[in-house]
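As structure tokens, the structure follows; a few thoughts come after it.
Excerpt of the complex: some chains, original placement.
Should a chain be cited, it is by its letter among A, B and C, assigned in written order, with residues numbered from 1 in that chain.
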Amino acid sequence: MRIDEMTAIQFCKAVENDPLVIIPLGATESHGPHLPLGTDTFQPEYIIAEVAKRCKNVLIAPTLPYGQHSTARNVPGTMDISFDTLRAVIWDLLNALMRHGIRRMMIISGHAGTSHMVAVTEACREVAEEYDVDITFFSDFQIADGYKDVPKGDGHAGFIETSRMMHIRPELVGAERPKGSYKSFGFKVIGDASECMPEGVVGDTKNSSAEHGKNINEFIIKEIVRMIG
Amino acid sequence: MRIDEMTAIQFCKAVENDPLVIIPLGATESHGPHLPLGTDTFQPEYIIAEVAKRCKNVLIAPTLPYGQHSTARNVPGTMDISFDTLRAVIWDLLNALMRHGIRRMMIISGHAGTSHMVAVTEACREVAEEYDVDITFFSDFQIADGYKDVPKGDGHAGFIETSRMMHIRPELVGAERPKGSYKSFGFKVIGDASECMPEGVVGDTKNSSAEHGKNINEFIIKEIVRMIG
Amino acid sequence: MRIDEMTAIQFCKAVENDPLVIIPLGATESHGPHLPLGTDTFQPEYIIAEVAKRCKNVLIAPTLPYGQHSTARNVPGTMDISFDTLRAVIWDLLNALMRHGIRRMMIISGHAGTSHMVAVTEACREVAEEYDVDITFFSDFQIADGYKDVPKGDGHAGFIETSRMMHIRPELVGAERPKGSYKSFGFKVIGDASECMPEGVVGDTKNSSAEHGKNINEFIIKEIVRMIG
């Protein structure tokens, strides 16, 4: 099910069934004082592993653990690749899969920054415009946002992410339960966008819990399973 | 020790000690009938984890599991990124680390294809030319090649890699023990370079064993530990 | 006030006062059966002319009447430039202004497509990261959306745009009052995204009126005047 654990022969056999290949798109990004830098990697990896268990005919590509970052770019620990680099990587990977006969591809990103999402979308669109393939792309955070108990204005390293990480990798979650908000500069373009997130956190993590996390993760998994059909 | 498992605060503290950051550079590449597609990822990941245990002050960045491939590009299962993309990713990652104060960086690649190595080297050199930082780059395969018991002409998916994988991830190694050789076209530039590796394997895997693998891995680890000093 | 109507000498004198330069960013895009292709050009041009009348020390740069389009790209009449081209034009123009001593710049776009906005934002950010200048960027549509009487789900060529055009250029507005909606494909990346807008219109234009248009335009103008301070 994990492409990196299959031999070429097993991969060939799997391709005969017209499988869906999911590419986990992680990130290495500062996530408040309490969450690990790999938060946006661990979340989609967990979700995708569960989805693959519940759906037939799904292959998981190796995780790309780097994305494009604007707000957190200058915050210690963020390892970003540029817009153009991210777009190029995704384009290359989709084309590599197509070269081997894959016709159904899904990219699930942990990070959901606007430019990051557009970089990936542009690569996907370029491929979708040229070839008759089925490409789906979203961030699991976009889905999580639809979960019923999410406090208003929750965002980066907030209630959702803290809860989900408490469920997925509790040993990596620090004791702090910070609270912060996105500081708007209106439409001003900020050179060092880290000023927009003075606390490094958007939302109140006070009520985060592993149980909420489990529910949110389950909510996301079910939604994706439904989507795959 | 793993950057993705550290919080931003832990990362900051670690940076104060002028740590060495090691970036594992994996690959997703066809590796004969018997080895998994992630062979070039699992090998450096294992080695680097061991190195980090034995050296102080080492941080491990998230693994980039994709590289540039020429020979195996068209062989099923290979997911390659282009020369330019690989060069760009590495350039971005080195610059991201430097932005946060890292001055010592090491990239260890599982894959050792010539173009792949040059793509990474070019990115490293560009950075080294401009900044006063310490960058080291090699493939663990280059070191493995110095191990005493390696049969002559061993290469891709051969004795070394089979033995090492039998030690690292035995459950992923198939029962086949193929034998093959690199088919030289002299200096002719081959459009589909997979013709150069008709059996998908270079070397004879007959005598591969977990014990050899353990020894080779240990040999590599010691060499890198020595290198770090 | 309009840069293209000033001589070099008048421009120099104006620069001494540290003026705000506004770049109108238009678009040439299919806008339903009833609105002209220049809708996204005429709207910000009108707004900006009014803003410049009410604020001191504002210069208006020539309108760039082309933007990046995804959804309407294949719909007849859309003349698009690519993401990379748009980003390059904006970067060039900001740098040209800075070369002549301008330190305060505002870009107001009629079109508000996500990729289009990111292309411009990326160019602005690159400049803002490197230089100590004041750059503001938004679409007047983003502001219009805050107007009280906007029907829910109004969008491209809908109530807002129809009303505004009935106020600004009534002679260019056709008699049709179409109704349409955005057809979601979820997270699927659509090669020909025009499928997402089967009627070419998002929203119900039935209640559009020049009066509403006047009010919305006034609402936007006041907001921008307030923003400029």
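The rule we apply is simple: a contact is a pair of C-beta atoms (placed from the backbone, for glycine too) under 8 Å apart; a residue touches a chain by one contact, two chains touch by 3 or more.
This is a predicted model, so every value here is computed, not measured.
Note on stoichiometry: the full complex in this file contains 6 copies of its one protein sequence, with 3 placed in the shown coordinates.
Everything below uses one rule, namely that only the chains that are shown with their structure count from here on.
The touch graph of these protein chains is an open line.
Placing every chain at the mean of its C-alpha atoms, the farthest one from chain B is found to be C. Computed centre separation for the pair chain A/chain B is 25 angstrom, with centres defined by C-alpha atoms. With centres set at the average Cα position, the gap from chain A to chain C is 31 Å.
Centre-to-centre separation between chain B and chain C, using Cα means, comes to 49 Å. Residue positions of chain C in touch with at least two other chains are not found.
Of all residues in chain C, only 70, 83, 114-115, 118, 121-122, 124-125, 128-130, 134-138, 142, 186-193, 227 touch chain A in the complex they form.
The part of chain B that touches chain A in the complex is made up of residues 2-9, 11-12, 15, 26, 28, 30-38, 41-42, 61-66, 73-82, 84-85, 88-89, 92-93, 96-97, 99-101, 169, 172, 174, 200.
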